[in-house]
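Every protein chain except one is present and positioned as in the full complex.
A and B are the chain letters, set down in written order, and residue numbers restart from 1 in every chain.
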Amino acid sequence: MNAIILSALCGVVMMFSGILLKNKSAIKYVAIAALLVLIIGNLFQFYGIYTIDIDSKGLLSFDRTGLFFNTIIFVATLAYFILSGSDIERAGPDVAEYFALIFFVLCGVTILTSFNGLLMFFIGIEILSIPLYILTGSDKKNLKSNEASLKYFLMGSFSTGILLMGITLIYGATGSFGLQSTTIKSAVTGFSSAGILAPVGLVLLFISMCFKVSAAPFHFWAPDVYDGAPSVFTSFMATIVKAAGFFAFIKLFAAKSEDFGPGPAWKLILFVIIVATLFIGNITAVFQQSVKRMLAYSSIAQAGFMLFALYSTNDFTKDGILLYTAAYSFATIGIFSILTKMEDYSLDGFNGLSKSQPVLAFTNTVFFLSLSGIPLTAGFFAKYYMLASAIKGGGSLSLVIIAVLFAAVSVYYYFKVIQAMYFKEGVAATNTPITGNFKVALIVLAAIIVILGIYPTALLGFYYF
Amino acid sequence: MIPLLLILIPVVSAILTFFLKNGNAAKNWALIASTATLIVGLYALCPVCKLEFDATWLPLLGSRFSLSLDGLSKMLVLLTAISFPVVFASTYNNEYKQSNAFYGLMLLTQAGLMGVFLASDCLLFYFFWELALIPVYFLCSIWGGEKRIAVTFKFFVYTFVGSLLMLIGILYLYFQTPDHSFAIKSFYALKLSASQQNLAFWLFFIAFAIKMPIFPLHTWQPDAYEQSPTAVTMILSGVMVKMGIYAVIRWLIPIFPSATVKYADIIIIASVIGMIYASLIAIKQDDVKRLVAYSSIAHIGLMSAVLFSLKTIGWNGVMIQMFNHGINVIGLWIVADAIEQKLGTRKFSELGGLAQKAPVLAILLVVLAFANVALPLTNAFVGEFLMFNGLFQYNFWIAGVAGISIILGAVYTLNMVQKIFYGQTVPATQNALEIKGNVQFVLIILVLVIIGFGVYPQPMIDLTKHIHP
Partner (left out) sequence: MAITHIIFWFLTALALVSALMVLLSKNPVYSVLWLIAVFFAISGHYILLNAQFLAIVNMIVYAGAIMVLFLFVIMLMNLDKETEPQKDIWMKVAGVISGGCLLIQLVRLAKDAPEMVNKTALLKTGSIGLIENLGKVLFSDYVVPFEISSVLFLSAMVGAVVIGKK
């Protein structure tokens, strides 16, 4: 509860800071301070100190996984603020409002990690989505940004409609918004089977969530939106928001896993979706010339890997999604923070970066290695957990092999950037001077990724002990 | 503690190297660090010291940071420890841009290789397996030849796909172990059904076969050898390909005994085809580097064929030959590099009569060439003799066909010697001078090792007997 209330309050504080503070960079520091308060408040609850305790009548339930996930998300946001804060300042005139919207998104995230029913789930998804439509379109003079925003809004609304329809059907079947299995006996009527209502509802819910996490074939919005939105906000959307969407997706369907029934149909659907997501994300990314667009497709490809957590729900998936979130978010935030500093977003724009900006090139390499899942980086253990969960589930070795082959494809396009930075001649230009603080922040982020890659217990140890 | 030192010294010195200024400081430092590793490596040969190290690493996953040294590991650790100072000393005159990064990456490679040969935990093994690859990727791509980027990338993707498949295999086995552990003992104790073995066998084997490489997965190799800077090529062909063979001996065959027997024929035939094929291509080559590359494929093919024939005597031969081939091939590369540095070409057609100008180099090369074709009194003779002994026990015809490649090997090796060193001098070699002192020194040491182990191979044979899985 701490995090939900504090994040909403932080959003309000940011709104007022826009009126009270005229200096743009002061707003950034207010945002960082507010985020620190948020992290501390969340940690209080993680360690069992409820500073704010409200009886939610069973609509919210706070468990360690959710609270820990909050912490990861907040820390990732902190990294995002520190690295890309100055880019947010440059994104448009309403800096304070952008920060406020980001805090509202965080509020949505905290609800999605603690919902205990479809009602809160829906509210969480909406709080998460609405500010994003606005952030996407914040570059008002840019036609592409406008298009992306409208497209995202329309598609998002449709998916919300589908989501609502699914929730309605499930509610009709069970008479409750609860997360319990839909086949449970109702106290009122004593029926034992929900018939076809619940499965159809679940399918609709499933489709809508696939849309939110940009799993194929519901991914069409993602490249355009990620490409059209200002790069700073793409960074936020592709990492923190997506990870939160996944967390909610998994939380929801792990609770409903009994409804998937004995039949293999659900597994088959997921199998097809994972393969399609990996295929489309990876193969299309290979052909991109713009690094930003390549990252958009790569985020689809990474979603394919995260879907593994849904495919096999066992004790590996929980750790896996936590690690994956940390590894993927940190790396992508780092990459985007460097990307926004570049004059030219195309691959050639990175040529020779290792000469002009060795620190940027080196940290960027670490981030890309992490995304490719090379050992010694956090990305390896993220992928490791996903593969392990699928293998433990048994019977899905073919899926794992397909995924691994696509991981090899992903190396192809990730390494193109590394090749450009290190092995090609050129003068990679940055659009703003690179400050020493920025470099230090990048190095710290890269160090975190490497430490997680050598010793992931550093992260999971917090969670377990 | 000794196993840990073997990894720590290169890692720490590598990190320090990155902070050194360009120039000779990095060179000297790398030479000192690798010599220190060599001293520790020699010390590891002593039969009484404690050669195991074990520490907690990932308790949640059931993986421990455990290293151990047996006879097989000792042999390869020694090879790794020797080859790096040799490489550094022999290429001392080469100037690299950003030499601190170059030497740092080289030392990291050494750490990765050491880890592969020392790890007795499968996840740790996988870690080092990949760790050895990444620095090589950067080394080849930054300091390599003209086509370096594409070629190195091919090499990288090949091995990466292989190792990811191996990761699946490792995870698959991990879930079969009763105590959910990656320790080599748990893996050895697995009782896998035939179908489980067949599946996991290929997941592992593809990774190892790519690394070795075995026909038809060898296509990355000649290009990569040709385009890499020579110092890296020496490591690639001298030490890195041994990773694959080592892994087969250490992991593959003990874990999957019945699958090995089942697929041995296929693999042996593929290996022998690869041998003949590589030898025939080597005869056609006009480039020293490519010739040595194909000759290396032929040698590795023989080793893998003998491995899968599953005869003890053959295995002893393979283990000895792993070390010897490493030494010999590094010697050949040093000569190739010396010629290229001096004369600016590697083509036989542009060379000739070098013996008149550089008699010392000529003598050393002749010894190396003899070792490459495994003449008696060179170290390779012992290994090949044992290997063929094993192969004959397995199948007469296979051994016969494999024997052809020995003849072919003699043809192309001696042909190379003749074309480069004898005959009329050509314009390119007209003004050639003798090689520099440091290269002479290194080559002489290598030649002494070659002849020494050729005359008295008993210590090595003893080493191969101390294998305890």
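The rule is short, and it goes like this: a contact is a pair of C-beta atoms (placed from the backbone, for glycine too) under 8 Å apart; a residue touches a chain by one contact, two chains touch by 3 or more.
Because the structure is a prediction, the values reported are computed rather than measured.
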item: Shown chains that the omitted chain touches within the full complex; value: A
item: Contacting the left-out chain in the complete assembly, out of A:Ala3, A:Ile88, A:Met120 or A:Ala148; value: A:Met120
item: Residue touching the undisplayed chain, where the options are A:Ile130, A:Ile402, A:Ala429 or A:Ile443; value: A:Ile130
item: Residue in contact with the excluded chain [from A:Ile4, A:Ile374 or A:Met421]; value: A:Ile4
item: Absent-chain interface as seen on chain A, which is shown; value: 4, 8, 11-12, 15, 54, 56-57, 59-60, 92-94, 97-98, 100-101, 104, 107-108, 111, 119-120, 123, 126-127, 130-131, 133-134, 137-138, 140, 172-176, 186, 188-189, 191, 193-197, 200, 203
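Convention: only the chains that are shown with their structure count from here on.
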item: Touching residues (chain side chain B, partner chain A) in the complex; value: 57-60, 126-127, 130-131, 134, 138, 141-142, 148-149, 153, 156-157, 160-161, 164-165, 167-168, 171-172, 174-175, 199
item: In the complex with chain B, residue positions of chain A that touch it; value: 319, 369, 374-376, 384, 387-388, 391-392, 397, 400-401, 404-405, 407-408, 411-412, 415, 419, 422-424, 455-457, 460, 464
